[in-house]
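For this view, one protein chain was removed and the others were kept in their places.
By letter and in written order, the chains are A, B and C; residue numbering begins at 1 in each of them.
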């Protein structure tokens, strides 16, 4: 089972204007940098992005916002991005805010063939407006439906030719739950090894959930908040 | 955070007659052998067991069946066990059969605070009787509720003092999804190491989902179907 | 001559396509793995938690922690991975597995299947079968066309409790290959070598569409 494509162009083949694209990452941590650059280069427009955050002005999904390629953002937190705020307040950009855990679970539900589930998050708030609510064991819950995307794009640390993935540290975040949640799942990895080199017990995401894999290049891995302490 | 208890007796403290106990394992693979022996020794009776299978006549949950300690079994597959069949057909033993994926997801839902979800499994069959069904995107689904147990008992390969777990091969099966699905989660492990020795990136189940951990002894690891091929 | 179990498996193996993930049920379906056509790369999923399942281990190399859904000792091929049951059925429910092959006690002409329970006699449970049949896009049933008493197991309606409704796409029996038509009803596709259309029709209670010449299976 060989999922390897030769480069980011081939990986992103078929991504078209108006599509819904799911992208992994939390802030700038664990984002598919190569694929985002390719989306900029391809100039796909009118896309709906499902991603926890929207990057910063000049990095991550902020690059797509700069080019006004995004029609709608589905996220949980969109601070730290002036251009985003401008487009949203002016009405150029549609924004759907979803609680972070609900967002993760809606992706995981799509991956796992679960069309809907109940969560307490957002009950009694505007997030629950228009949604079914229901009591279980004396507590109120909101029904949330799975997200479906045309493409899911994730970033992993190591991957093998069969598409198996291992993530690193907190760069894991939304990436695993998005695998298989799109009709096509693209994985870019820092290190690509032959099938059989990864310990089958240590694989975070089985290759069956990945359609295309390639070795990414020139990762910047920008740090949003560099916080340190002094050696005493 | 130290979750270590000194032995299986201490681990199983508080398990009482009439309780609901969830146990990991698939067939005899990855079952909590030490804890099952302790349940036999303690002679707890009238228990409801949630476990994919019911063991064989003289091993696994079959030992509890021998002692007539089980009031009700919730499983997906219960073949290969004569005493089970006898008790079920005579009406001594209550049996609730649940599709395997639904069983896994009902445990995972309990772990993850999701009271209910929709699955296509069992739609149009007697499994769906009395349950809510609903259409999503042209396909019919059944609503299933989370399982809640008093105790969840799992078997892992390696664990650390903080309760973090790593499973091995297909002995993983139901064990991870049951962690945290009981009010108290007990983990027995083949190897118990100090916190910090396991690579945080390779941990399958975070210690937060485990309340008590101990090093099991004398694992028999009986093989149900020994199938081999000849060296040619 | 009606097919034997190995030949049923061999015929089903012809349905395999390159790069498919496949789940094989217990019994005849397991045998399909022995007949993968040349040049076809498929990966086997076993719902207890492995992708990339390999052949049985050499004697003395069995690992109690490495079994398939039939509880048989197995091996893992390069590129294999292990996962928990929730993830395993996530794959199945999420339709990431391209083909499911399973046995049946009965199938009906609209694609219903029964294979988990004989009321009052045998209740082993559905295991993963209900999840598989409710989710998989492509389900092939491997079965004997009739029971030991000679009665058809390919029926207008199943008499046993159902495992799934309108889900079977194809049936490969010891006598024939049949397709379930989208609007219901079965269509005869191939005959076992030396078995006549009349014999198949006689052994089939379900509505069976026979159009033109029905070729014999080739192996």
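Here are some notes:
In this section, contacts are C-beta pairs under 8 Å (C-beta built on N, C-alpha and C of every residue); 3 or more make two chains touch, one makes a residue touch a chain.
In this text, all values refer to a predicted model and were calculated from it rather than measured experimentally.
Every visible chain touched by the undisplayed chain in the complete complex is listed here: A, B.
Annotation: of A:63, A:104, A:146 or A:162, A:104 touches the absent chain (contact as defined above).
Note on the undisplayed chain: of the listed residues B:40, B:208 or B:228, the one touching it is B:208.
Although one chain is not drawn, the whole complex shows that of A:43, A:86 or A:221 it is A:221 that touches it.
Of the listed residues A:48, A:75 or A:201, the one in contact with the hidden chain in the full complex is A:75. Not every partner is drawn; the one left out touches subunit A at residues 26-30, 52, 75-79, 88, 95, 97, 99-105, 107-108, 119-127, 157, 167-177, 204, 221-231. Mapped onto subunit B, contacts with the missing chain fall at residues 1-2, 108, 110-114, 160-162, 164, 180, 194-196, 198, 200-201, 203, 206-209.
As a working rule, only the chains that are shown with their structure count from here on.
The greatest centre-to-centre gap from subunit B, using C-alpha centroids, is found for A. Between the CA-based centres of subunit B and subunit C the separation comes to 28 Å, rounded to the whole angstrom.
Look at where the CA atoms of subunit A average out and do the same for subunit C: the two points lie 36 Å apart. Averaged C-alpha coordinates put the centre of subunit A at 32 Å from the centre of subunit B. The set of subunit B residues that touch two or more partner chains comprises 105, 119-120, 167-169. Shared contact sites, meaning residues of subunit C that touch two or more other chains, fall at 50, 76, 82-83, 86, 89, 92-93, 135.
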